[in-house]
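Only one protein chain is missing from this complex, and each of the others stays in its spot.
Chains here go by letter, A and B, matching the order in which they are written, and residues are numbered from 1 within each.
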Amino acid sequence: MISVSNVSFSYDDGTPALEGVSLDVPKGEFLCIVGHNGSGKSTLAKMLNGLLLPSSGTVTVAGMDTADNEHILDIRRLVGMVFQNPDNQIVTTVVREDVAFGPENLGVPTEEMAVRVDEAIKAVGMESYAESAPHMLSGGQKQRIAIAGMLAMDPEVLVLDEATAMLDPMGRRDILRIVRELHEKKGITVIMITQYMEEAVGADRVIVMNGGHIVMEGTPAEVFRMGDELRAIRLDVPAAVEMRELLLKEGVADCGDAMTLEELSESLCRSLLKN
Amino acid sequence: MFKDITLGQYFPTDSFAHRLDPRTKLLILIMYIAAVFLVKELWVFAVLIAFMFFMTAMSNVPVSYVMRSLKPLRILLPIMFLLNLFMISTGDVLVSWKFIKITTGGLKQAVFIVLRLFALVCGASLLTLTTTPISLTEGLEKILSPLKVIKFPAHELAMMMTIALRFIPTLMEEAEKIMKAQLARGADLESGNLVKRAKAMLPILIPLFVNSFRRAEELALAMESRCYHGGEGRTRLRVLRFGWRDLIAVLVFASLIVLVILLQKYLPLDDKLFALISGAKA
Partner (left out) sequence: MPIVIEKLTYKYQSGSVNEFTALKDIDLTIQDGEFLGVIGHTGSGKSTLIQQLNGLMQPTSGKVTVDGFDMNDKKQRMKGRALVGMVFQYPDHQLFDETVYKDISFGPRNMKLPEDEIDRRVREAMRLVGLDEDEFAEKSPFELSGGEKRRTALAGIIAMYPKYLVLDEPMAGLDPAGRRAVSDMINGFRKKLGCSVVMVSHSMDDIARCADKVIVLRGGEIFKYGAPSEVFCHAEELNEMGLEPPFAARLAAELRKKGFALPQSIYTNEALAEALKPYGKGWRNV
């Protein structure tokens, strides 16, 4: 679906943000990209729909090169992008009209647009706020509207560029749940960029970035086995993994690859409560 | 809490007036203004004011809300009244005391000015009370769009207004937070002379501006991501359509203009009225 090959990028002042990054995202994958602030992960995200163009290398979406100006609208329609700050991506003063902003730009006929917009609002569970003013919503609700705005464009890929970073735990939980649902039910390819390791646990694949490079890649289980390496590059492991490491170190129990509270408690029951 | 501020003064309800197309409302406002300026006979204002009550009734907005919009005029109106009353000395003299002289011409002019302003402000606020700023923007965009031929940026202008409307509450809230953050650092915003106070505002204005620029940048990225590429080939979720209401409204306002003209031509009651006043004095 998306193919990033040997991409480098430097900012205007010459500081390199990405160096020789290659990455393939197949259709239907749930990919998580983690890295500390300044690791290049957000730069990579902005490459995926042509907001930034590589200094060298290519990015293609469904076979279309992002550097090819002719296809840029098609690419942006296919790759929906949700940003970090909920306030700065809502354009108009009524929720329903904001969700329609993308389809309006694409020239979708009015009747079809109304259907799409209402479906998108329903998909994120914001029906009762359709006529509200965005500034009266909570951060989590605003991000749901931002997602709905993407869904209304009928994308195949959803990129969340630290979309949960400014939310409270409840908002974060909601967004995560909605994104998982979209992935499972609609088969949308998800690329989630985050610094919260908990959010990476359910992914199909995790990519760890540092200093503009991909430094680790694998299933969540594989990646979170390398706790010390992650901490060395200013990252962390999910709370369950931290606990499991401690239990192993203290010689209490070996909980294998448990990454969530449920897995950990089940594993502990199996190993410690068994007669 | 600036959060609850509603922009303009839209009164959310449902009514005949609320359902009118914003373009129609702009048009009938112009017709109404024309009618107000056509009035040359004082007593015709009574007709106009009666008509205004009728409009208010059709808009489902409480009269008190309409009156509230006159508040900013509460200083201007009396001054205008008094100025006209004392400065104009045409017609018969009604009161004469030392250097003060009130004449029928002055009185008439003073009442005239006040009533005209009153009628204009009430009419305009009825428009903003029954129309959301956003649909007003939409209406303006549509009305101005023929001017695109001469490169008038109607779409861009409307987009800018939309974004401004969207972000004003957000920026107000942010200004409040910044002010608190600086107050907590002991900023003194109240004492000192004008220059000193203006300087004291810098710690608030600078973060506000810097953040606004960052917001603008991020918003531009978000808009691009949502395939924004100017007004070309854009469709709209809400299509403005003229309906039977709009036709009725325009007809009613047209009749108002005709009525004003006819009444003034065939029923010049003012002279009789003033004759009565001067007669009573004599």
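The definition used in the following text is that a contact is a pair of C-beta atoms (placed from the backbone, for glycine too) under 8 Å apart; a residue touches a chain by one contact, two chains touch by 3 or more.
This is a predicted model, so every value here is computed, not measured.
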Visible chains in contact with the missing one: A, B
Sole contact to the chain not displayed, among A:Asn6, A:Ser22 or A:Asn37: A:Asn37
Selected from B:Ile30, B:Leu147 or B:Leu183 as touching the chain missing from the view: B:Leu183
Touch criterion as defined above, residue of B:Gly91, B:Pro153 or B:Pro203 at the omitted chain: B:Pro203
Absent-chain contact - pick from A:Glu111, A:Asp228 or A:Glu250: A:Glu250
Per the touch definition above, residue among A:Ser56, A:Thr219 or A:Ser265 touching the missing chain: A:Ser265
Sites on chain A contacted by the missing partner chain, in the whole complex: 36-38, 138-139, 165-166, 168-171, 173, 195, 197, 231, 234-236, 239-240, 242-243, 246-247, 250-253, 261-262, 264-265, 268-269, 272-273, 275
Touching residues (missing chain, whole complex) on chain B: 1, 4, 174, 177-178, 180-188, 202-204, 206-207, 210-211, 214
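Just so it is clear, only the chains that are shown with their structure count from here on.
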Centre distance in Å when chain A and chain B are each reduced to the mean of their C-alpha atoms: 46
Residues of chain B defined as touching chain A within the complex: 3, 132-134, 162-163, 165-166, 169-170, 173, 215, 218-219, 221-229, 233-239
Touch list for chain A against partner chain B, complex: 46, 49, 51, 73, 76-77, 80-81, 83, 85, 87-94, 96-97, 100-110, 113-114, 117, 133-136, 146, 149-150, 153
